[in-house]
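Heads up, the thing below is written out as structure tokens.
Shown here: the complex without one of its protein chains, the others still in place.
Our next item is chain A:
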Amino acid sequence: MATARPVVSIYNFENPSEKTGTMPMPVVLQSPLRPDLVREVHRDMAKNKRQAYAVKPKAGYDTAAESWCTGRAVARIPRAPGGGTHRAGQAAFGNQARGGGMFNPTTIWRRWHRRVNVTKKRHAVACALAASALPPLVMARGHKINQVAELPLVVSDGIQSLTKTKQAKEALKKLGCGEELQKVIDSKSIRAGQGKARNRRYVKRLGPLVIYNEDNGITRAMRNIPGVECAHVDRLNLLRLAPGGSFGRFVIFTEGAFKKLSDIYGTLKSGAPKKKGYTLPRAAMANADLARIINSTEVQSVLRPKMERYTHGIKRNALKSKELMEELNPGSTERRAVQLKSSQKGTPEYDEVQKKKKARIEESKKYNKEHKKGDETFYKTLMKAFEAKAAADAAKKAAEKADDEEDEE
């Protein structure tokens, strides 16, 4: 938070429409908001007030039961010994048995309490205080603060000297807490669950938390007002500042308490005077305005410009699409057109082709006339291959005939 600290008005508790003074906001109330931290610390701190519960150590095992083993046509579970009573021979010990012990009996040595690091606890309180200074968070928590003049609400020290509840109530109403107090009264209802039978019959909402510095009667005045709680500024409890783990409790500070916050917590540079070795939490990002950072000239000047993405669309077949073929093979359309023309009668291309054809045929005829004459014709050359064989056959026949004649003779 590099901004200058805002100034908080102090309201006169008797006449809250007038302001008795102003004070700069303590640095604590500008701590970074960490709902995760508050939730975690609250969860662990809330476990520390628990009372142990467990079943009796001997529960279910206070019999001399023994298994009858096999051979007696009964299940092997341990059975109560003896006779003369229904109990004899009944199953015992197992969690399935009537009157037996439970599975995994609850124990008192369950780890009921949790330790939380001191720094963590202090950070959580700082966060919760900071949240209590922000109207949207307080409203989100459910408090009715529409009539409240300002958050954080700081009241002059006179309120610490109130002794009568009636006066205290008046003062709160004049400060704009009327709606809040009414909300608490209206919300009283019977608790759902067994708690109602265990001396926790009613539940109601929480009202404002009044943080004071010097108790001159204020606690006793405020303690009977439903919903209102008081806390000394030296001993702030996270369980009250962030009930249920949700920060944003409606807090009313007295002037002295508000001043003391600065004395207790100090600043980021000075550390906390009243908490040894402790400094208020720092934000993870000094400037959390991402949009402004991204759009700043420092960042934009070193970025390359945004580029359009390559889109390839559906692959088309150039052999089918003339348009695509022209794109891929420039000039193909005109070449194709010229080619087609050569099969259309009357065009010069057609004539060209016919001329070539004629020339070719002429060539061939000329060649044949020259070379394929007399014995060079196709037929003659073909038959020449058979001539040799024909001659051989004729010779063979002649030879056979000669032999036959010889034999005859």
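Please note the rule applied: contacts are C-beta pairs under 8 Å (C-beta built on N, C-alpha and C of every residue); 3 or more make two chains touch, one makes a residue touch a chain; residues count from 1.
To be clear about the criterion, contacts and distances are computed from a predicted model.
Trainee: Any idea which of "GOLD domain-containing protein", "60S ribosomal protein L7", "Cell cycle control protein" or "3-ketoacyl-CoA synthase" UniProt assigns to the chain that's been left out?
Mentor: Options "GOLD domain-containing protein", "60S ribosomal protein L7", "Cell cycle control protein" or "3-ketoacyl-CoA synthase" narrow down to "60S ribosomal protein L7" for the missing chain.
Trainee: Of the residues A:E18, A:E66 or A:E327, I need the one that contacts the missing chain.
Mentor: Within the whole complex, the residue contacting the unshown chain is A:E327.
Trainee: Which one touches the absent chain: A:R50, A:R223, A:R292 or A:K401?
Mentor: Within the whole complex, the residue contacting the unshown chain is A:R292.
Trainee: Kindly state which of the options A:A59, A:V203, A:L268 or A:A318 is in contact with the chain not pictured.
Mentor: Selected residue, touching the omitted chain: A:A318.
Trainee: So one chain is hidden, and I want to know which residue out of A:G71, A:G84, A:P305 or A:G374 touches that hidden chain in the complete assembly.
Mentor: Touches the omitted chain: A:P305.
Trainee: On chain A, where is the contact patch with the chain that was removed from view?
Mentor: Where chain A meets the chain not shown: residues 291-292, 295, 297, 300, 305-308, 312-313, 315-319, 324-325, 327-332, 335.
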